[in-house]
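Apart from one protein chain that is not included, each protein chain of the complex appears where it belongs.
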Amino acid sequence: MSLLEFENVTLKFGGLTAVNDLSFSVEEGEVFAIVGPNGAGKSTVFNLISRFYDPFAGQIRFDGHDLLQVKPSGVAAYGVARTFQNIELFEHATVLQNLLVGRHRHRRTNLLSEVFFTRSARRQELENREKVEEIIDFLDLQAYRDKMIAGLPYGVRKVVEVARALATDPKLLLLDEPASGLSVEETTDMRWWIDDIRRQMGITVLMVEHDMGLVSGVSDRVLAMADGAKLALGTPAQVQSHPAVVEAYLGKAS
Amino acid sequence: MPFLVAFPLAGILTGIAGVTVAIPALRLHGIYLAIFTLALSILMDDLIVLAEPITGGVAGKYMGGVEIFGHLVDRWGTPEQFFWLVLAVTVLVTLGYINLLRTPLGRSFIAVRDSEVSAQAMGIDIARTKTVSFALSCAVTGWAGALMGLYAGAFNNESFSVVISIQLLMMIVIGGLGSIHGAFLGAIIIGFLPQFLSIAKENVGALFGGSTVAIPGLEFGIFGMILIGFILFEPMGIYGRWLKIRTWFELFPFYRKDMFKRQKSYLKTERLR
Amino acid sequence: MDNAQLLISGLANGCVYGLIALGFVLIYKATEAVNFAQGDFMMLGAFVTIGLTNTEYMGLPFWLALPISLGIMGALGYLLDRLIIRRLFGESQTAVVILTIALGFVIRFVAGLIWGHEPQTLENPLAGKEVRFGGLVLGMEDVAVIVVTVLLTWGLYVFFSKTKLGLAMQGASQNQLAAYYMGVPVKRVQGFIWGLAGVVAGIAGILFAAKGSVDPTTGLLGIKAFAAAVIGGFGSLPGALAGGLIVGVIEPFASRYIAAGYSQIAPYALLLAVLIFRPHGLFSQVRVKKV
Amino acid sequence: MTKAIRRLAAATALSALASMGWAETQGVTDDEIVIGSVNDLSGIFAAVGVPATKGANVVFDRVNANGGVHGRKIRYVVEDNGYQMPRAMQGYNKLLNRDKVFAMLQSLGTPMNLAGFKLLDPKGIPNVAPLSAARQMLQEPMKNKFTSFSSYYDQARVGVKYLAQEFGGDKVCTMYLPTDFGKEILEGSHEGAKEAGISFAAETTHKPDETDFVGSLSKLKEEGCDIVTMALGVRQVITVVGTAKKMGLDDMKFLGTSASFLTVVAQVPGGVTDGFYAAASWQDLWARADEPAPKAFIEEYKAATGEDPVGFSMLGYAAAEMMVKALEAAGPDLTHESFIAAMESLDYQDDLVGNHMTFGPDDHQGADTVYVNVVENGAWKKVHEE
Partner (left out) sequence: MSAPILSIRNIESFYGPIMAIRGVSLDVRPGQIVSILGANGAGKTTLMKTVSGVMDPEKGTITFDGEEIQGLEPHKIVQKGIVHVPEGREVFPLLTVNENLSLGAYTLHDKAQIERDREMVFSYFPVLKERRNQEAGTLSGGQQQMLAIGRGLMANPRIMLLDEPSLGLSPLLVQEIFGILRRLNDEQNMTMMLVEQNANAALELADHGYVMEVGRIVMDGPADVLMRSEDIQNFYLGVQEEGARENRRWKRKKTWR
């Protein structure tokens, strides 16, 4: 059984078909990339998984669960975490606080034990902090731990978003354009991190990305989309040489 | 019912009331939420009158002293006891508040405030979080109301009007938005200001040999001007000013004048949700 | 017949709410700030005109006083932006909201100081005249209110949607930075809109003072007008008028047909209902953010 | 029998006084008497509180300039309650604990006064002439409470009765704000209808920010109301009467209380309020501007404040005069007991308000008369008194 399965999913906004009868599956342990022209419906796929949209038709299953049965806030509980194309961090909080929010799905305490800061609440805080510190170490964020998000450079924010997603301890990590706006140096870092996330942490990664260098460097399989539908699916090399993909997406040089 | 039972119960009941308000208000933001609550407070006035058997209608209700472990706590009879009671409640609530802010629920408040989409993606149930925040704030306000009743001794539908809500808001602004320190500083200022003003007024009047002639609305006028002054010159309130003074001392002699100078900033629409 | 009368006077009254609501929406549409002192501005406009016109004050002829007081109100609105609001440029709109609440206190205080606290009526050429058709009666002031409100709403609507300046204002409210990049003098545009809002408040004040009477607390009517603007969907000019009309019409019908004790809460109950079912008002101006 | 008991009580009170003769009475020193007031100088009733305060100050300033009462100057300390309960309590607190007032004069607001009693009563501090015409102003313990005039309840009751007899109406209705003020007038209207032997037909409720009354007036018309009592804001009263004229409801008689008995109401341009009745417990100032007492008052007030007095300035002035009279009657040895005894002994004709003020041990309400007035040609005219 695949970790994530899209089965004939269709989504329409008014007259516009954003996702058209799309089927694909992501296997456990792989890095799966989605590429395609702007407006092809890549981010919409993510938003469908996050349950921000209800599909018009079709099935989305994750780890044996019917995702369409849960609320948007219930998706994280199954172990799905994500980042956003335009960075949606909690601006008026520190990096540490952002990451701790990531731990929210592991909350065991209730209102009363938190108000009185009981032993169990304290223990939970220690655990959370420990886990978060691991991630801070992993992504080299030590220098920014107590900084407010609002003052951080773009590149760091992108990393913090990945860190926050990792803090949830996910099975599947959705990365929406992790390298956009990053410098070559930062993109290289991101590439190794994605690799480590998969290899060391055993997390499956599904990402949308335009940087073909990054895509071919880390992903096992690539799905090319156009106009909400599947254009090609295969190894990075296969997809990159697919004529339709070259024509609609890559252009002459690549 | 003994006070020690009734008092927590007051908080729980107002908390439940908060939940019932929160549920229809869940989808509202910003000005829409503000006007929703404003309309509610206007309605509440009439509901209190209509619910005369419970609330005493326009005549209101009276409250004498209460007994706690055999101690009589009465605003008029034993003001010291009353003071300790209020102080104890305030300290306890503040501690609970601080605890809350460093645990998951408190952080989920911040998350929902800053970005609803990503809060959801982190597994935070927006509706539940908002409802809990309403319930908590209503519960605490309920206790404040209970103590206020004990303080005033009498209350009716007009006791807790919109004007008070606005005053509370102003307290927070003068103290410093979004910090516990600020809330206390603001409350102290607003609590003393009217008395201070009336004392000042008398002294000024005496200085010019005139009688203490009242100028209608003077207090609110001065109040408004102080507020405008704060927003223009110290938008972070007294607490913000304190932080600056502290930084000055911490960094002395390396403090630069324009350390807190704001670079130009620009707003984007809030009509996108 | 009876109901027709209720409807028509409700419409006239609703137009007054609509007029104040227009002021709210104007400023919101161009700056995304909420001017909570708009009602007090209206009161001020009424008193300025009374001060110019009424025999116990300056006793100018009404038609001379009219442009003067609108000019004064426009200047006050502009100066308010120039001297105070502009200093908050780029800061959270909460600051402007609280500032204008505070400003309302100050305006009420100053108006009380100058004109006293008793209700006053504007001496105007329309007073006492009325229009009858069939069995319906409508005061001349009511007719004036309706005509002026509809014209003003239409005019402002055209201004915002068709003219370059109107478009620039909308742009400036949505993204100040981008508007600057386009060469829009954002601050100057905002000063203009505050001035315009002052004029609109002045018009509302004059019509209100002609229709009934004003005292320094009249500005609190702004709360109801604000509710009307929200019902309409804050940020939409026709919405403001529609919201005003709805509130205006619901009032007489409620007090006619709903039992005493409950009738007076009808407009607020309606507001709650609208917000519950349409969280951003009837003509919603809020969009879902793309992520 | 009761007289004997009362005398006994007075005697015990006197002996109690004698036994604590050294105890200093608060607010009284050798050269000063502090009088307090918790009034509305900024809230919705500022239009009442401010002129009343000014009127009182005119009297106290004159008295002080003439050497005070028994050598003591009067210091009148007014706290602003903004018509809010917590502010009122702060005001009472400051007056009682910081200023140590001797007595209260003209505190405004029914709920505020009632709450204030909780503080005043234990200390026995007299509350004189509150600016509230609610019946509860004389609630038990009544000993330290004195009012000048009849209540809203009586005003509405008498007004309804008069209109019923005069015009033969048979249905009474009430438009009111659902507040203590409104409820008083509502109950008074019920009682008036009962006493006149006619029926109470309908009521409508309102909000202070309401500006249009076509709906409620259609309802009252539908119910066939002849006499409509009103407990509304001043601005609203003017609008209601004007709207009724436009709607052609000429047979409906509108009755306000002392709250609407204002010169501005009579002076609305265009004769809008002509034919509007108000039952009040004093007489209009400007209608009698040529009579000696009002004329002297107007001149004195104008000279002192530089502005024309309004009805509430007159009330403040009259209340302060009453206070001075009582202080004088209490003699140089001023205590709460001597003051209360002096108040109870007052019996004089007040030509300014046009009332005879009498107090006694069981009569703490100065004037009991209700005057029914009507607006004619922009001025109030007295048509009935009871």
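All chains are identified by letter, namely A, B, C and D, in their written order; residue positions are counted from 1 within each chain.
To be clear about the criterion, a residue touches a chain if its C-beta (ideal position, glycine included) is under 8 Å from a C-beta of that chain, and two chains touch if they have at least 3 such contacts.
Quantities reported herein were computed from a predicted structural model and do not represent experimental measurements.
Across the complete structure, the visible chains that the omitted chain touches are A, B, C.
When you scan C:L80, C:V106, C:L126 or C:A179 for touch with the missing chain, the hit is C:A179. Residue-level contact of chain A with the missing chain is found at 35-39, 43, 85-86, 151, 153-156, 177, 180-188, 192, 210, 212-213, 248-254. Listed for chain B, the residues touching the missing chain in the whole complex are 256, 258-264, 266, 269, 271-272. In the full complex, chain C touches the hidden chain at residues 164, 167-168, 170-171, 174-175, 177-187, 285, 287, 289-290.
Basically, only the chains that are shown with their structure count from here on.
Among the other chains, D has the CA centre that is most remote from the centre of chain A. With centres set at the average Cα position, the gap from chain A to chain D is 73 Å.
Within chain B, residues 42, 46, 49, 117, 215-218, 220 each touch two or more of the remaining chains.
Contact with two or more other chains is made by residues 109, 112, 117, 216, 223, 261-262, 264-265, 291 of chain C. Taken together, the chain D residues at the contact with chain C in this complex read 42, 44, 46-47, 50, 178, 202-216, 218-219, 222, 234-235, 238-239, 242-243, 246-248, 262, 264, 268-270, 272, 310. Put simply, chain C touches chain B in their complex at residues 32, 34, 84, 87-95, 98-99, 101-106, 108-110, 112-113, 117, 173-177, 180, 216, 223, 226-227, 230, 234-235, 261-262, 264-265, 268-269, 271-272, 275-276, 279-281, 285-289, 291. Chain contact summary for the complex, chain A toward chain B: residues 50, 52, 71-77, 81-82, 84, 88-93, 97, 100-105, 107, 109, 111, 114-117, 121, 124-125, 128, 164, 168.
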